[in-house]
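Missing here is one protein chain; the remaining ones are kept as they sit in the complex.
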Amino acid sequence: MKNDATEEQVNAVIKEIERMGFRGVPMPGALRTAICIIGNKGSVDATQLLAMEGVKEAIPVTKSYKLVSRETHLESSLITIGDVTIGAGEPVIMAGPCAVESEEQALTIASIVKKYGAKVFRGGAFKPRTSPYAFQGLGEKGLKILDKVRRETGLLIVTEATDSENLVPVEKYADIIQIGARNMQNYSLLRLTGQTKKPVLLKRGFAATIDEWLMAAEYIMSEGNSRVILCERGIRTFSDNTRNTLDLSAIPSIKAVSHLPIIVDPSHAAGKRDFVIPLSRGAIAVGADGLLVEVHHDPAHALSDGMQSLYPQQFEQLMQEISRLKQYL
Amino acid sequence: MKNDATEEQVNAVIKEIERMGFRGVPMPGALRTAICIIGNKGSVDATQLLAMEGVKEAIPVTKSYKLVSRETHLESSLITIGDVTIGAGEPVIMAGPCAVESEEQALTIASIVKKYGAKVFRGGAFKPRTSPYAFQGLGEKGLKILDKVRRETGLLIVTEATDSENLVPVEKYADIIQIGARNMQNYSLLRLTGQTKKPVLLKRGFAATIDEWLMAAEYIMSEGNSRVILCERGIRTFSDNTRNTLDLSAIPSIKAVSHLPIIVDPSHAAGKRDFVIPLSRGAIAVGADGLLVEVHHDPAHALSDGMQSLYPQQFEQLMQEISRLKQYL
Amino acid sequence: MKNDATEEQVNAVIKEIERMGFRGVPMPGALRTAICIIGNKGSVDATQLLAMEGVKEAIPVTKSYKLVSRETHLESSLITIGDVTIGAGEPVIMAGPCAVESEEQALTIASIVKKYGAKVFRGGAFKPRTSPYAFQGLGEKGLKILDKVRRETGLLIVTEATDSENLVPVEKYADIIQIGARNMQNYSLLRLTGQTKKPVLLKRGFAATIDEWLMAAEYIMSEGNSRVILCERGIRTFSDNTRNTLDLSAIPSIKAVSHLPIIVDPSHAAGKRDFVIPLSRGAIAVGADGLLVEVHHDPAHALSDGMQSLYPQQFEQLMQEISRLKQYL
Partner (left out) sequence: MKNDATEEQVNAVIKEIERMGFRGVPMPGALRTAICIIGNKGSVDATQLLAMEGVKEAIPVTKSYKLVSRETHLESSLITIGDVTIGAGEPVIMAGPCAVESEEQALTIASIVKKYGAKVFRGGAFKPRTSPYAFQGLGEKGLKILDKVRRETGLLIVTEATDSENLVPVEKYADIIQIGARNMQNYSLLRLTGQTKKPVLLKRGFAATIDEWLMAAEYIMSEGNSRVILCERGIRTFSDNTRNTLDLSAIPSIKAVSHLPIIVDPSHAAGKRDFVIPLSRGAIAVGADGLLVEVHHDPAHALSDGMQSLYPQQFEQLMQEISRLKQYL
């Protein structure tokens, strides 16, 4: 639409699109509103639309994703939650344990990561685990602990939802809903998450291409939730020096075609704590909008994969290095 | 337990296991009943159990899967549905379109595949699709068409459930519930599927190791549903001559450690119809218990990936080749 | 060229091609001779050529390989060495140890594999090894042992050349020169092998696409040696149930675009002897022209990877199964 298009004109175009058998989704930008046509197969004859008042141009979107595309949303998206903004240049650090184990554990780690500058506390209450016999998280009790962490520290909370059932309390207690790598193509969960009011941290599936990942984000956005943060966490390859191969080229790849912010999880990719600091530096230098890092006050006794959790002093070092590096950027 | 152990003895052992803080799951075999201990971390001191009446031996299961393991269930499992048995030596052919498109389409294809010897009709009513804007299947209407196919042709029905919501009607209308590759680590769906009364066709995730796949089957079995059929459908590799690389070594790999039957889907792996017949011969010769094949009466106009659907005459040829090959086995 | 084109006409066309700045390579077929134009970048204006006597048509070859392509050589190539023909329908079995260890070892194994029906004896004299400190083979002494094996048993000999230096004695002593997976893109070695008079067994690089593999064969053929046998031996993937993932779809992939025969090495792909028999059945059923199998009279004491060598009785079983299977294909 033109810069000065009125709301009535926008609505009229949306109605016309619906009359044509598709859906029209308005996307207000800083300067003007774009309207995405959804539900078409192949190209749409825009003659009728171009004749309407307030319409500036019709841009065919070649890729099958639209809402996530930079073609329809030129400026990079900023996602603001409380006083934290993701995508604004300042890397946002999300840190905490793999799993919430107890109130004491969570509060101890939260006070450490807050002290060194993290803005968001991570910790799983519902853990997707390869084995049905492994510790699956504290569940809703874990969420209440996270709630307490927020109240006591002021940190924002990111935690994972794994199904339609636990999505409800996760939405209630979390500031950011995490969708894990294994659920990146759980389309029902993506749709439901798109219907929530909370920002979503969408991890890349460990065998997902960039296009498939963006299509997963498109599922969320097509339901009306445009606050999606992507998270690169390593892909599965033949290479065995790390648990997964961290693909830092995902950052320029995403930035080239999408307006969404992207952060990096070096902990799950590396699987070895000593690699987390160098890979974090690399992620920030390449252009990541933040980090998701595993930290534990006592990694040796951590439930679920203490091998990769940073010790508190390592996290302190990480934050100092990132802080220096930020001046360069 | 010993061959002549009584039900009382079995129950007493289960109670004792529960007293130890674990769960005991009885697994009746042809000759004797095994009892799996679930919920333990590390090894269990079996002294107490070995002293009980009817107990023959305590076998530590090294792998983290138990119920799917051949260690606890030496004989290969046979899965019988109506007059079809999977795993009994006779390859079972499941065939049909990618998606149910209409009653006419489904009945047309069903009569073709039945004519040439298929025992099970495949067809998706709920389609997990990479793009939110792609055809997602006819939904419950599609299930009712499948129900009609069963009534009119006598073929069994296999169709995919993608979430907790559509699992309910899929269980109602299908003879076999399919869990797709993208949902192989959707643990909530696996658990719910484990609570149904229908056999489950569990496809291998396209980046899943054999162990992860068996752990997914373990999720289903640990909820009480022991009728799991595995389905190899190709893995994601660098190789671009096929859509996915069909890993026929999965067959001896599974047979070596698990008692579950395994079938092969050459259509989705190849992505090219001309490769389906040779790969099908290969699958049967390696030892697969059946095939899942895409067939369409008019591939050029198929919704969802007609490129790989066999033409009716190709399916006829496939069935003739498999029929000859079976005499060898 | 037309069916009745004379040698003079063929030569005239080749001269004209040279005048245009390219090379013309005649490829005599059963019915007519094709002439490949080599050295052009992009398409060639064939007007001049089409006007010449004996010329039937000019076929642009879209793929960058030409000599290996079925487009220029419709019939599948048969490669005859002594009384063995590869590609004629009867699977040719090549068997023997990984490495020649001693005359006694080689003769013992040769008499076993001959007894059960192998036509070609395999055994490495020059071994490409990951570590510089591992056993690198007996060298020329090993070749002389292989020569004795041929004289005493009548088996043909296939053995690997790894560089320009050992290619000379390998050509002298072997009936088939093997180029290993690690040297598939050693273009200097490929060119030199193309200048020899012996057939070449070209293994697929463990991370090579089908196109790259065919281009490697093109290197050999472009030097004048048209007797190339391809050998699928597994590709490197994330999957860890076998050493490499045997890609049996390579068989129809190759057959679709190339006239060259293709055999399969299940031993190196599997890395586990118990998988060799089922994978061999699969390879033959898919359409392989032969097998390359590791056999040792005493695998437990084999130099270089006895884990995958078949025991003599397993090889006997393999040969019986292949023999029965052939009747049903």
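Letters A, B and C mark the chains as written, and numbering starts fresh at 1 in each.
The rule is simple: a residue touches a chain if its C-beta (ideal position, glycine included) is under 8 Å from a C-beta of that chain, and two chains touch if they have at least 3 such contacts.
What you see is a predicted model; the values in this text were computed from it and never measured.
The chain that is not drawn here is touched, among residues C:T162, C:S226 or C:Q308, by C:T162.
The chain not shown here is touched by just one of A:V228, A:L246 or A:M319, and that residue is A:L246.
Against the chain not shown here, subunit C presents residues 38-41, 64-65, 128-134, 162-165, 182-183, 185-189, 191, 205-207, 211-212, 215, 218-219, 222, 236.
Think of the hidden chain as still there; on subunit A it touches residues 207, 209-210, 235, 237-242, 245-253, 256, 269-270, 274-275, 278-279, 281-287, 324-325, 327-328.
In the full complex, subunit B contacts the hidden chain through residues 236-238.
Throughout what follows, only the chains that are shown with their structure count from here on.
Note: the chain lying farthest from subunit B is C, by mean C-alpha position.
Each chain gets one centre point, the mean of its Cα atoms, and the points for subunit A and subunit B are 33 Å apart.
In whole angstrom, the spacing between the mean C-alpha positions of subunit A and subunit C is 49.
Counting partners per residue, subunit A has 236 as the residues that reach two or more other chains.
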